[in-house]
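Here the complex is missing a single protein chain, while all its other protein chains stay put.
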Amino acid sequence: MADRYFTGTDRVRYEGPDSDNPLAYRWYDPDRMVLGKRMADQLRIAVCYWHSFCWPGTDPFGSGTIDRPWMQPGDPVAMAEQKMAAAFELFETLGVPFYTFHDRDIAPELGSLRETQAAFARMTEAAQAHMERTGIKLLWGTANLFSHPRYMAGAATNPDPEVFACAATQVRDALEATHRLGGVNYVLWGGREGYDTLLNTDLTRELDQLGRFLTMVVEHKHRIGFPGMILIEPKPMEPTKHQYDHDVATVYGFLKRYGLEDEVRVNIEVNHATLAGHSFEHEVATALALGIFGSIDINRGDPQNGWDTDQFPNDANDLALPLARILEAGGFTTGGFNFDAKIRRQSVEPDDLLHAHVGGIDTLARALLSAEKLVKDGRLRRFVEDRYAGWTGPLGRDLMGGMDLASAADAGLAMDPKPRSGRQEMLENLVNRVV
Amino acid sequence: MADRYFTGTDRVRYEGPDSDNPLAYRWYDPDRMVLGKRMADQLRIAVCYWHSFCWPGTDPFGSGTIDRPWMQPGDPVAMAEQKMAAAFELFETLGVPFYTFHDRDIAPELGSLRETQAAFARMTEAAQAHMERTGIKLLWGTANLFSHPRYMAGAATNPDPEVFACAATQVRDALEATHRLGGVNYVLWGGREGYDTLLNTDLTRELDQLGRFLTMVVEHKHRIGFPGMILIEPKPMEPTKHQYDHDVATVYGFLKRYGLEDEVRVNIEVNHATLAGHSFEHEVATALALGIFGSIDINRGDPQNGWDTDQFPNDANDLALPLARILEAGGFTTGGFNFDAKIRRQSVEPDDLLHAHVGGIDTLARALLSAEKLVKDGRLRRFVEDRYAGWTGPLGRDLMGGMDLASAADAGLAMDPKPRSGRQEMLENLVNRVV
Amino acid sequence: MADRYFTGTDRVRYEGPDSDNPLAYRWYDPDRMVLGKRMADQLRIAVCYWHSFCWPGTDPFGSGTIDRPWMQPGDPVAMAEQKMAAAFELFETLGVPFYTFHDRDIAPELGSLRETQAAFARMTEAAQAHMERTGIKLLWGTANLFSHPRYMAGAATNPDPEVFACAATQVRDALEATHRLGGVNYVLWGGREGYDTLLNTDLTRELDQLGRFLTMVVEHKHRIGFPGMILIEPKPMEPTKHQYDHDVATVYGFLKRYGLEDEVRVNIEVNHATLAGHSFEHEVATALALGIFGSIDINRGDPQNGWDTDQFPNDANDLALPLARILEAGGFTTGGFNFDAKIRRQSVEPDDLLHAHVGGIDTLARALLSAEKLVKDGRLRRFVEDRYAGWTGPLGRDLMGGMDLASAADAGLAMDPKPRSGRQEMLENLVNRVV
Partner (left out) sequence: MADRYFTGTDRVRYEGPDSDNPLAYRWYDPDRMVLGKRMADQLRIAVCYWHSFCWPGTDPFGSGTIDRPWMQPGDPVAMAEQKMAAAFELFETLGVPFYTFHDRDIAPELGSLRETQAAFARMTEAAQAHMERTGIKLLWGTANLFSHPRYMAGAATNPDPEVFACAATQVRDALEATHRLGGVNYVLWGGREGYDTLLNTDLTRELDQLGRFLTMVVEHKHRIGFPGMILIEPKPMEPTKHQYDHDVATVYGFLKRYGLEDEVRVNIEVNHATLAGHSFEHEVATALALGIFGSIDINRGDPQNGWDTDQFPNDANDLALPLARILEAGGFTTGGFNFDAKIRRQSVEPDDLLHAHVGGIDTLARALLSAEKLVKDGRLRRFVEDRYAGWTGPLGRDLMGGMDLASAADAGLAMDPKPRSGRQEMLENLVNRVV
């Protein structure tokens, strides 16, 4: 394993639950069949570029702690090539089918937009070569519209239309690169599409700008024949005080407002869900109910901290029910599980990246097996069906079918509905029993 | 003032800022003209029935502390009449133009829905008499679909259609009573339209039930010729773990989903806004931007406590900017400021109700005068217009007018937008300077 | 099983992990040895009286949903006797060794303190008879100093010393009853020892009153020879805006201030920990570090709701690490796990109480078995020991042993400490591997 960046192993393999090898999978067995598909095809796991290869370990109170070969002074494109080699080494070592990137992750920001564009084009080619060599595919690409100072007041929602145009450049290029690389989705996360203070903000105008931008992206997608799905990633706040794509329900209303609900879906991030005051399962259930479920950024937040900690998931129990819900709805179509998760700032060894991903992937696999049991068991689903059975009876059908308020009100007068236990504790026990 | 319930004064009057009379208004001067309307007509203040006349001072850890004459054993309708006399005494003493009620506030829950209906009809007549006598009007009526055990699993979203029918009875009756009493709006707050656990919940079905119910209400409103506005009051949680009418943006998406966005607006409550992780001003701005701004439930929450404390507002600074925003948008049409606020459990003297409302009303009046200054000053508005001026120039118009992504992207390549300070601190100072 | 209240079973028994009997234990096997003690003796499980037998299903927005035989009009002492029979039926059915109560749970509040005292004495005798009959023991007793209106402004911290005296009556009586019943601890939860607003509060005085009260309790305990432990239960807020016994660290400072740190320990509640912005494990670790760990009120909160939901625990993963920490420290001495947990308001069937406790007890048992594995495995403990190994070397010993700042500073100048990975992700995986 000479010249390797990650020295712990050259390939993480499935060894089963009894393995005590910390760099083996105990649950992730890609070819195991789960509800009619390979586990790998149910989970569609992607590793992200940014946290693991671009972040030096800075936080708002301290400088970088992580010292990687490509995080050095030197020619930025050469550094980007070294970074890409390391990234694909990790992807291959983990044996994951997908990865994800921002334009600025794979290629550097240079002096001008034009030079930066050229570097991005060159690195897109380099990525294509790595993908052909390794067979690793692109779950989605995206453009970083939040790090450069020009975006300090937003990209599409900037008070300055020139910034909107610069954002258009980046998104056009990133979308086309994603298309060229066979990406399955294209994601928009509006990190600065929001406001710091309402005092200087024209909310109505900014929403219209955002709607206009998304419409342009959808039209361009069709123009170039990109077959993938456009996804919006909701987040309520941070870095801005308030972000417009606040949560799944807010994005749904936004899509309806601009007539895009059939064109765009959501990429739900666990930690963004909890920052918005929702459970992850709630956001998944809401997206499924509203018909805009797309993909998942898997990670976890800290229940006591009010910012995006992007930790690796490590509790399969937390994920079994959301996964069962996704499976009941037919599983992913274009989406997958992208590890938008970062190691802690103190995890400075290169192999900490391996440990983190192995643990996270195993957590997902274990949750999938639990979800499979829940779906096969069927008692939970049947309990819910029974609970709402009245709605398939005559009264229920009439009420939903067009009975007017006065008739319903008259019917109601004669009724004295019996309370029925919601059985929450019994159902919680049932879940523990099954998983 | 013999036989009065509130002994402090028989009429709270405007005495000006220098008054030291605790039961006089220092700012609320109903006839003072503010931006072309009487102050009273800008604020459209209502006092609510429930907190001040129905709540005995219980909390989850303790029994009632407040001992009112009508909170005694005895014939429930006679008690309701005594309560109504006290309520109108308070409304008159305060000199407010409006009040608000739930069906169960003005009339008791009796053994059956039919008996309860009869009591409600009788008390509606009694209310009519009081209104004619006093000239006090009804800002809105509503139905209590959350206190009775039958609603423990929701009203419209109940798994049992019989409960939906009972809810229809109450809403039909309350809507018609509101119409009869000349009410200006009708409100729906879905206190239990949500879930305690997703384990026993069919989210998709419940959303459809809720959409169906609202559609029935809107149709009935037109059938009976009720000219008022139907309002939904968003709240994110409590009593349920999650409530479907989470915040303004969520309600907007819901209305769009069921094609009701031109029929229904929102009644925004301050404390509900903050429980949802928003500022009150954000919710107002969002409702205005989305065209569904209706009315306000004015109160305040505790910034450290995670439940609905419904305190009386006491800081005019907190309200000046939201009020300026409402004024800039033309002010209330059907809506107004309803004091959905309750005295603290320790405020056991009858006159504490007077102190609380006098303080709250003065806070609103003072905020209105500050808002007037901000609107007249105009610098804030002009700053925002200048900040977005580029959007009225050629590039801005083209981008919004139909330029496609590729053209925008090509334009962007040539651009190097200059950073412009957002001037947040200067604007914050400007607000302090003006108000 | 005629005349039984809980009809599902007359005894919940251990049937092993494969049992599909919802009213059997799958993990709680009282006689199984765990680290040298019976499982029952490690866990010391208690069922509480208040949530399951006194709470009718009210919440701040709705009336009671739960209809038990003793929650009826009728002679209050007769009702209390019926309630006690049902309570002991549940305790026996569950096979738990302990229970807990407030004075007002087992006997009613009557017209005067003296009558109430008599009823409490009578019901204490009744409890003694039930305890002798069943062998069930009292983990702790406590006095309810928050429900009666007299305590609306606090008990020991009330502005009125007469209320302090009434609180003394209740605590004296409850402490002596606890002593008579062989209770192992006595708990003080200061539900209203705090403030609603600082405007009317003398914080310094109230803290002194609280310190004085606790001192009197400790002296009385010694006077009557009560061998049990006095415990304070921290909670940050609710019902008051701020409660003085905010969290473990605050209680520690309070005990130090009044010289009581060797006399009083803490009863940590999971949901109170999270309301205070801490993890449950943090509060346990802090109490152990400060030498004041006493007992646990086991439940769980809702991660999205900001009030005390007191749900039954249902995720053994959440509890394994805190339990391992308790085991490493030698386990409980006088403390135990008290189920301060309540069924949901919709769980209206009597047997829902059985399901809830069976699930909660099994969750604890499963967590204990996981904790046993972690302790036996030892790798976590050894990792931590290695990480701090430098502190047992010469420099570490000198620094802790008395080296002064100047010498340390001079030593520091010559040093260039090597960063060592904190290995968080690897350790998280290790936990998953072991449990």
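Here the chain labels run A, B and C in written order, and each chain numbers its own residues starting at 1.
By our rule, contacts are C-beta pairs under 8 Å (C-beta built on N, C-alpha and C of every residue); 3 or more make two chains touch, one makes a residue touch a chain.
Owing to the predicted nature of the structure, the values given are computational and were not obtained by experimental measurement.
Asks: Please identify which residue in C:Val34, C:Ala107, C:Leu231 or C:Leu290 touches the non-displayed chain.
Replies: Among C:Val34, C:Ala107, C:Leu231 or C:Leu290, only C:Leu290 touches the chain that is not shown.
Asks: For the chain left off this view, which of B:Arg180, B:Arg205 or B:His355 is in contact with it?
Replies: B:His355
Asks: Considering the whole complex, which of A:Thr134, A:Asn305 or A:Thr392 touches the chain not shown?
Replies: Missing-chain contact among the listed residues: A:Asn305.
Asks: Which residues does chain A use to touch the chain missing from this display?
Replies: 57-65, 146-149, 151-153, 191-192, 196-197, 237-239, 241-242, 275, 302, 304-308, 344-346, 348
Asks: To test your reading of the contact rule: which positions on chain C touch the chain that is missing from view?
Replies: Touch with the absent chain occurs at residues 112-114, 117, 149-150, 152-153, 158-173, 196-205, 207-209, 212, 216-217, 219-220, 223, 236-237, 242, 246-247, 249-250, 252-254, 256-257, 276-279, 281-282, 285-286, 288-290, 321, 380, 383-384, 387-388, 390-391, 393, 395-396, 399-400, 403-406, 408-413, 415-417, 419-420, 422-424, 427-428, 431.
Asks: Need a quick check: the contact residues on chain B for the chain that isn't drawn.
Replies: 20, 22, 26, 65, 274, 277-279, 303-304, 312, 314-315, 317, 343-344, 346-349, 352, 355-356, 358-359, 362-363, 419-426, 428-433
Everything that follows uses one rule, which is that only the chains that are shown with their structure count from here on.
Asks: So what shape is it, when you link every pair of chains that touch: line, ring, star, complete or other?
Replies: Topology of the interface graph: complete, with all chain pairs in contact.
Asks: With chain centres taken as the means of their Cα atoms, state the distance from chain B to chain C in Å.
Replies: Inter-chain centre distance comes to 40 Å.
Asks: Please set out, as single numbers or ranges, the residues of chain A touching at least two other chains.
Replies: In chain A, residues 277-279, 419-420, 422-424, 428, 431 touch at least two other chains, as defined above.
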